[in-house]
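All protein chains but one are shown at their positions in the complex.
Let's turn to chain A:
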Amino acid sequence: MAAPTMDRSTDTPSAAPQKITMIKGLNQALRATMEADPKVIVMGEDVGKLGGVFRVTDGLQKDFGEQRVLDTPLSESGIIGTAIGLAIRGYRPVCEIQFDGFIFPGFDQIVSQLAKLHYRTQGRIKLPIVVRVPFGGGIGAVEHHSESPESYFAHTAGLKVVACSNPVDAHWMLRQAIECDDPVLFFEPKRRYHEKAELDPSIAPQPLFSSRVVRKGSTATIATYGPMVKTSLDAATAGAEDGLDLEVIDLRSLSPLDLAPVYESVRRTGRLIVVSEAPSEASITGEIAAKVQQECFYSLEAPVLRVTGFDTPYPPAKLEENFLPDLDRVLAAVDRSLAW
């Protein structure tokens, strides 16, 4: 099903199918929306001349000017806070937070103003703002560069939270997020930035706030998002050699959650493993476990299990392989579920 205003696909720089990285997919999404709507502006640290530390905004300032691609002061509260004022003025800001761990200076503006102004004003103020956040680990970075803070935002009413897992989704989901009249926290798995896939602009995307079954299976269900989708698919491929037929669901939207495909799947498989890099305590994975046990109580053959980062601060890079869920930990959880 096509989202309402997606006929702008012809605006993409290349209408022919092309193999792109996630970075390129995001870049082209920004370019397409900026060409289509002069009110779309990009703001963030180093997003202009440098093109962003990950080059997601590469070339945009050159083509759209300094007033539409703002190299901002180093001030995350300022990025969000002024984006709110600009949105009230009629702009559609796309903010880049350079790294996940740097979003917290902007947290106050996000939860106190961005999330609540529409509610406070009975809908008179709309804040169509996208906050792009490269998130997650696996790149050997120093502290504050590998975090998964999405649960904080999913916990906050008034925000929508999505996470892309591949270049094609990254492209379409960003375009849809920019067109959304609600504030959207847009999480990009930075360790997947350079992976490639074929983007065919003629294939209409599914709605933004919907999940997707990315691998059909019957033995057990894996629900995951962002960087762990590939990990889970790899686990399913490896498991197949051992006779496991794992279903993998890419949640894509974390708030609102679209769990209908998960319920349907769990009713068939009877088993669910939720996979995320974020610590498990009071998290989205816990929310999914609660909802699934409520909706699928009589279908469950085993408790919902979770494979997540540990309840520690993100460790030094030499330990991140231990911290991050991998193929083996996912399969170990599948085994535990099957043995229940």
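Keep in mind that, in the parts below, contacts are C-beta pairs under 8 Å (C-beta built on N, C-alpha and C of every residue); 3 or more make two chains touch, one makes a residue touch a chain; residues count from 1.
FYI, contacts and distances are computed from a predicted model.
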item: Protein name, per the UniProt record, of whichever chain is missing from view ("Fumarylacetoacetate hydrolase family protein", "Pyruvate dehydrogenase E1 component alpha subunit", "Potassium-transporting ATPase potassium-binding subunit" or "YtkA-like domain-containing protein"); value: "Pyruvate dehydrogenase E1 component alpha subunit"
item: Contact partner of the left-out chain, one of A:Glu35, A:Asp58, A:Asp108 or A:Glu195; value: A:Asp108
item: Positions on chain A where the hidden chain makes contact; value: 67, 72-73, 75, 77-78, 80-91, 105, 108-109, 112-113, 117-126, 128, 157-158, 160, 180-182, 209, 256-257
